[in-house]
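Shown here: the complex without one of its protein chains, the others still in place.
This part shows chain A:
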Amino acid sequence: MVLEATMICIDNSEWMRNGDYSPSRFQAQADAVNLICGAKTQSNPENTVGVLTMAGKGVRVLVTPTSDLGKILACMHGLEIGGDMNLAAGIQVAQLALKHRQNKKQQQRIIVFAGSPVKHEKKVLEMIGRKLKKNSVALDIVNFGEEDEGKTEKLEALLAAVNNNDTSHIVHVPAGPNALSDVLISTPIFTGDGEGGSGFAAAAAAAAAGGVSGFEFGVDPNLDPELALALRVSMEEERARQEAAAKKAAEEASKQEKGGEQQASSQDATMTERASASASEAETKTSDMMDDENALLQQALAMSMDDPAINQEAKDTDMSEAASDDPELALALQMSVSDSSKDSSSQSDMSKLLADQSFVSSILASLPGVDTNDPSVKDLMASMQNQSEQKDDDKKPPSEEEKK
């Protein structure tokens, strides 16, 4: 995420007609340039990139440093091959272009594609390198195309003169089956200094490695970044949900061992588990269950609000059931997690709910914001009362049965 202004120096000399890099040296170079521009602009939106050609009639700046990727790609069209590369002039013009960048806070970097032989003397190159270092400009050299002894040596000398704390790099790309851009992706030119690569580079690397199938989700992040992002996000959400469910199951298993002594805490646990269970139920779409439980919940709340006596009974009932709590608890939880239909366990579950609700209401009463004299709360309770009468009848027989 370094804020950087980059000038890319393209070699469009006659030497670039050669086909030892597929499809041609020049085309391979153009692809690499496109990739670099994309990587730079993605890693930091304020980065700017400019392009100039070193051969042809003379050094020509095609586009001054800009963050507009479209402009950069457009200027790569219609480039003509010809002439001879002038490395020294190219680098100096690049340095000048960087000097006049708009945002002075950007670090300066020059990327040179050296495909043709270097006709300058080593001393000249070293002097240029030192001047770059003095003005804190970093230099990346891509040595490809023509290979001769002198060239490598000169370029290495240039790098040594410029290099300040490893900010400058040189990459030698021999001709071969791998495309120029693929080789560059894994180099520090792409990955920046010690950043470990941006997402762009990583995705591109995946592409290079396995072709289309190498892409995550089978979608090219370059072609359709939004779709790739959406797929990635939904995958992570699903993974998170599964982890949460697994954690819940583990919690439930540990809760079963606690027993009746920790009724309150297990009730708490049940409460939270109910909450999360209801959540998972919503996901598994047991709408019937939810409606019933909601209604029962409301009844229980109303009951606990205006009839503490009954509530006590229910609670006592619950307490007596404490010994046999565990299997019921397990059953209740199982029911909440799986899709099983209502059975007697639902009743016991409801009694648990009641107890829970009394717990909840006692908490609510103690909350500073809740005022039982509030008209809206009163209305709610009134509507619940009608339901609660029906609920009373339901509750009493089963609790009496269980007492027996």
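Worth a mention:
Here, a contact is a pair of C-beta atoms (placed from the backbone, for glycine too) under 8 Å apart; a residue touches a chain by one contact, two chains touch by 3 or more; residues count from 1.
Simple rule for what comes next: contacts and distances are computed from a predicted model.
Missing chain, UniProt protein name, picked from "Autophagy-related protein 13 N-terminal domain-containing protein", "Decaprenyl-diphosphate synthase subunit 2", "PITH domain-containing protein" or "SNW/SKI-interacting protein": "PITH domain-containing protein". The hidden chain makes contact, of the residues A:34, A:67 or A:164, with A:164. Of the listed positions A:60, A:133, A:169 or A:232, the one in contact with the omitted chain in the full complex is A:133.
One chain of the complex is left out; on chain A, the residues touching it are 99, 104, 130-131, 133-136, 161, 164-165.
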